[in-house]
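Every protein chain of the complex appears in place save one, which is left out.
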Amino acid sequence: MVKGNILAVDDEQIILRSCERILSPEGYKVDTATSAREGLDLLGKNNYDLIITDIKMPEMDGIEFMRQVRTKNPDINIVVITGYPSQESIKEALSLRIIDYLPKPFSPIHLLEVAGHAMELKKKGAAPEPHVEDYTDEVAAKLDAIIAKYKNKPGSLIPVLQESQELVGYLPRVVQRHIAKNLKIPVSEVHGVVSFYSFFTMKPKGKHNVRVCLGTACYVKGAEEIIKKLSGGLKVEVGGITADKSFSLETVRCLGACGLAPVVVVDKDTHGSVNPVKAMDLLKEYE
Amino acid sequence: MERYRASVMLCGGTGCIAGNSLKVRNALVEELKNRELENEINVVMTGCNGFCAQGPVMTVYPEDIFYEKVSVNDIPVIVEEHFIKGRPVERLMYKEPLKKSTIPLMKDIPFFSLQVLRALRNKGLVDPEKIEEYIARDGYQAAAKALTEMTSEQIINEIKKSGLRGRGGAGFPTGMKWELCHKVKGEQKYILCNGDEGDPGAFMDRSIMEADPHVVLEGMIIGAKAIGASKGYIYVRAEYPLAVHRLQLAIQQAKENGLLGENILGTGFNLDIEIYQGAGAFVCGEETALMRSLEGKRGMPIPRPPFPAQKGLWGKPSVLNNVETFANIPQIIINGAEWYKSLGTEKSTGTKVFALSGAINNIGLIEVPMGIPLRKIIYDIGGGIPKGRKFKAVQLGGPSGGCIPEHLLDTPVTYEDIVQTGAIVGSGGMVVMNDLNCMVSVAKFFLEFTTDESCGKCPPCRIGTTVMLDLLTNITEGRGKEEDMEILQDIAKDIISTSLCGLGQTAPNPVLTTIKYFRDEYESHIKDKWCKTGVCKDLCTFYIDEEKCKACGVCKRVCPQNAISGEKKVPHRIKQELCIQCRSCYEACKFDSVNIGPVALREILKEDLPAQEILRNMHAAALAGKEE
Partner (left out) sequence: MPRLTVDDLKRIKEEYKAAFTLREGGQRAKITVHMGTCGIAAGARKIMEAIIDEINKNNIKDVIVTTSGCAGLCSKEPMATVEIINEAPVKYVLLNEEKIRKIFKEHVIEGKAAEEYALAVGSETAY
C-alpha cells in the first residue's frame, strides 16, 4: 500500500533524487518537479498528501509557488526545504501555514520523520480540507451576518459555531479562521472549543446523516451491532462519509429516547426499536 | 309452592318508592297478566338494596340481571324483550360508573399507583405550549407567594427545612447552596439551570423541560429571589431540540405576561432568563465546567474553592441547580417544608424521578418516594424482565455509578444507602440488565464513555481511564491476564483520589462494582477465555445440544450467515467456520438448545460431529486421565 503521495519541488536535481531515494523504499510515491511551474502543473493533475518545496528557485520562487498552491489547496500539507533560511522568508512561509521546515542538508531520518508527521496529520483529519465549494463568498457573507449578531455579547463563540455549523454543515479550518478573525480571538481558541465539544465536527456530512445512539439503554439492546452492520453495509467508518457522499455515519451520546432503544436517527427522523440484523433496511428509504 | 320460570325482585325501599316503584310494580303485574305470563314470572317487592340513586331498581333471577331507573314506560319493553324473547334490555342494565368495561383503573396498575407525582405533577396533563394551562394547575402561585409574602431568608429557610438535595447527582442540599450565595455581596448574581443531561440512559430532565417548561422557570424565579439574582441561564443540550423549543416558547409567554423581565407581577422584582445550548460534553455537568462553557470556552472544571456561589459565571456569585431540583421548588413553597418531608427518609426527603430503561417491561419516567426498595421499582413499577429472561443487575448513576446485583435489590433508594453498594443515585438513570448482558463489556462500555469524555485536564483521569480501558479491551478480546483485575483496582483507587472533578472521581465506579459483584465473569473471561453470555465474540463458541434440539428450523431462519445445517426432524448443527457469533440463534431458540461454550471449543467442533458426542468424549478422556 502506498503510504502517501508526495510532490517534491526543487531546482536542484540532486535534492529531488535524494528525496526519491529516501522516501520510495519506505512506501511513498514521489513525483518531482524542477520548477514551480512544473509543480503547479502536476498539482493540477494529481492529488498529493504533502508538498516538499525549496524556497529559492529561479523564475517563480517557493513563496510565490506556495501562495498559488494555497489558492487552490488551502489545506494541503507543505514542508519547506532551504539552505539559506532568512527571517523574512521563514516568516512568509509560516504565514502560508507550512507544517514543518527542513534545513539543507537534511538527514534521511529527518526527512522520513517529517513525511511521517505529515501523513499522521492528514490521517487525523486535521488536514483534509476544505471543499472549496463549501466556503464561497456567499457563505462568507452569511458567516459575517452570524458573527455580527453575537459580536458584542460575552460567551458568544459557541452559539456562533453552532449557527455556522448549521450553515456550512461542518466547521472546516477555513471557517474557523474566518470566525476567529472576525470575533478577534485567536484561531487556537476557536479550534480548542471546536475540538472539545462533540457537537462540532470538522468533517463534512453526507446528504443523509445517520446517527446511532450509544446511550446505555441502546447499548444494552444492541447498538454496537447496529454500528457494525451500518459501518459494514455503507463501507464507512464511524465519523466518516461514503464515497458517493450520500451517507455519513456518527455515534451520539444518548438522545434520551431510551424507551425506544436501540435508536437510530437519520437526518431528523428518529427510528426506534431498530433490529440490528436489519439495520441497513432503515436506509433504503433515503437512497 | 308454585314454581316460576323467573323472579323479579323489585325494590320497595323508600328511595325507590319515591321514584315510583309501586307504579312500576303495578304496571309490571298488569303487563304480565296481559301476556299470560303471571304464572311463569313471579314479582316480589324487596327491601332497600342500597342503590337508591339508581332507583327504581329491579333484579331478574335466575339470570341475575340488574335493571336501574326503570319507569312505567319501560315495562312493556322489558316484558316483550326479556320475558318473551329472552333478550335482556341492555339500555336499562346497570353500569358501574368506572367498571363498565374491562379497562383497569389507573390505581390498580402498579406502574401508576406506586408513583407519587410532585416534580412531574403536570406530566401528560398540560399543554406545554400554553401558559394558561400551567396557570390553571396552580402555576406561578408559588412565585407570587415568594415574591409578595416571603423574604429571601424565609424562602431559603423553607427549602433548607424541606431537606431537598440537588437532583443532578451529587445530592448537595439546595437550601445551603442558596444561603451561601445569598450571603455573598454582589451587584450581579446569576441563577443557572443545568439541563445538560449527559448521562447515557437518563431522560428525566428532558421530559420535564418538554412536558412542563414553566415549572422550571417558576423554580428559577423563586431561586433568583432567594439569592438576589437578576439574570438566569438555562443550559440545555443541543441534542434536545424539542426541549429547547418549548423552553423558548415558555420564556416568551412568561415575558409577555409579565412573569419574567422587569417588575414581575408588579412586585418590582426583575429576572431575565436566556437559553444557552450546550455543545455536547459530559464534563459540563460539573458546575465549574458548565460555567466555563457558558462563557464560550472549553468546558473544563476548575478547583473549588472559590465556590461558584462566591465566584461563578464571569466571576460573579452564581447558583447552579438541576432541572428536577427547580421543578420541586414551587411545590415546596406552596405546601411547605413539612409536607415535602412527609415522604422519603430523614436524610433523603421527598421524591426522585428516575428514567427506567433497558431490559424491563415498563420503560419510562417514574417518580417515587425516596426510600422505596429497588426491587419494588423493578418488579412492581417496572413490571419485571421481559421475555422470561433473568434479572442480572441494575445500573444506577450512569458512567459515575455502578451495577447493583440481585442480592442487593432490597436496598432502599436513598443517597446514603445506594452509595453503600458502590453505585450512586446520580441524576436518575436506571438501566436494567438481564442475563444476556456481559458485565465486563458493560464496564468497558462506560469506560469508553469516560475516556472519551474526560476533558484531559488531570492526567490520572485522562491517562488512567485509557489504561483501564486497554486492560478491559484485552480481557474482552482474550488477552486478559490474571493480574489484570488487581491492576484495574489499583489504578481505580489512584484515579478516584487524585482527580479534580466528579467525572474522574467516579469514573472507575462501573469497573469497581462489576469486579465486586461479578468477579466470576471477569475470571471466566481471563482464565477460561469464556464469555458465557456470548457478547465477547472472541471468547465464545455457539453450539447446538442435539438432544434438546427439536429441529424446528427457527435458528436456521434467523442465522444471517446460513451457518446452520439440518432438515426438519434432523437436529441442527452450527458450522463453526461460518459462525460470526451474532447470538441470533441463541436468542431465537425456544428450547434452550443453543449453548455457549468457551472459545477453545470452536476448533474442536469444526469436526463434523454432534457437539454432545465430542463433549462426552472429552469428558470421558479427562476422567480417564484422572484415573490413571
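A and B are the chain letters, set down in written order, and residue numbers restart from 1 in every chain.
Here is the rule we use: a residue touches a chain if its C-beta (ideal position, glycine included) is under 8 Å from a C-beta of that chain, and two chains touch if they have at least 3 such contacts.
Because the structure is predicted, anything quoted here is derived from the model rather than measured.
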Selected from B:E38, B:E68, B:E133 or B:D545 as touching the chain missing from the view: B:E133
Omitted-chain contact residue, chosen from B:V72, B:V89, B:L265 or B:I614: B:L265
Residue of B:V44, B:V89 or B:A144 in touch with the missing chain, whole complex considered: B:A144
Of B:D74, B:E179, B:D212 or B:E287, the one touching the omitted chain in the full complex: B:D212
Touching residues (missing chain, whole complex) on chain B: 98, 101-109, 111-113, 115-118, 120-129, 132-133, 135-141, 144, 148, 203, 206-207, 210-212, 240, 242-243, 246, 256-259, 263, 265-266, 331, 335, 357, 361-366
Residues of chain A (touch criterion as defined above) contacting the omitted chain: 255-260, 263, 270-272
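Rule of thumb we're sticking to: only the chains that are shown with their structure count from here on.
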Parts of chain B lying in touch with chain A, wherever the complex brings them together: 197-203, 206, 238-240, 276-282, 293-299, 314, 355, 357-359, 363-364, 395, 398, 429, 431, 433, 437, 442, 445-446, 449, 453, 455, 558, 560, 582, 584
Residues on chain A engaged by chain B in the complex (per definition of touch): 154-159, 161-162, 189, 192-193, 196-200, 214-221, 225, 252-259, 261, 277
